[in-house]
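Here the structure is laid out as structure tokens; the discussion comes afterwards.
The complex appears here minus one protein chain, its other protein chains still in place.
Let's turn to chain A:
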């Protein structure tokens, strides 16, 4: 392999629910962009198959050309039309008869585009250009939004500017989205479903939280390991300013501004913010201490170990990760199946979500751990044959792709 061009056969097969955000994650050059281009119809692999929401876009006999596929496509470069103003760029793909499900004013507000309308694309910053590109894709009234590393070409400052807008899209619009990226820190903020790719192959696919805690996958064993899931707001402690969140097997107290009960809140718990104790601590400053059972132990380097813990007595609740030293591991006498107390030192709240959790039945983040075995990896999930799913299968003897 040389340079940024990887040459390998693409053999990708996955299906994700046609609801919420499905992220395709993999190192640069693994064929993610090829997948996006195949969904958009910009590339045609001879033996490919692509069905969206029960509609076949490509199989042996049919190939729907890109302009007849109702998708919104946002790529790394904004590729605005330089000869059109921002306004005319936005309206380029918008259907001519006016009333549309995704309204012009709504998109302007969502992406804060109003101040840019009469400018020329050459006078926009990278982040602004990307926002216009997203707005343009949305106004073409897509039924599926495909974002191919929309933040990839931006510097970290512009990334911070854009990320809140990207996060807001799935919340505000009931639009399924495929988000392609190589930065887990972005993906864990808003993805519901995850497809992991390497060298043109899908290595795993499933609900984000399930893959994050899967001991067989590299995510749990990585240094930045964390879990992200949607919890339900169950109340607020006005006296101390604590938000009460419900998880399966735990009731979290997090210092935060109040939210309406029943609202879904995305939270992230990093492995390094969780420690364990053999006995319930009698007095301590950590608010969130729960009984848990060790499900797996993954060595991390020579000195540390990442534990997969299932919350709740008997370990029937949500799985989280904890990072401890090997010294503590040995001195506490820990091993698989041991009951411990998990101490959550810090829980980060990400964007508040108004989506009902039930929209993605198979990928409900609080799924019973027992369901995990029912979620076959490296395989087509059972929902593939259901009507409301995105099913994609790509094969090529030899494909050259630049990501």
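Operating definition for what follows: a residue touches a chain if its C-beta (ideal position, glycine included) is under 8 Å from a C-beta of that chain, and two chains touch if they have at least 3 such contacts; residues count from 1.
Rule of thumb we're sticking to: contacts and distances are computed from a predicted model.
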item	value
Undepicted complex member, UniProt protein name, chosen from "Ion-translocating oxidoreductase complex subunit B", "Extracellular solute-binding protein", "Carbohydrate ABC transporter membrane protein 1 (CUT1 family)" or "Molybdenum transport system permease"	"Molybdenum transport system permease"
Which residue of A:57, A:73 or A:391 touches the chain not shown here	A:73
Residue of A:61, A:122 or A:156 in touch with the missing chain, whole complex considered	A:122
Residues belonging to chain A that touch the chain removed from view	40-42, 65-73, 75, 77, 79, 81-83, 92-93, 95, 122, 136-137, 140
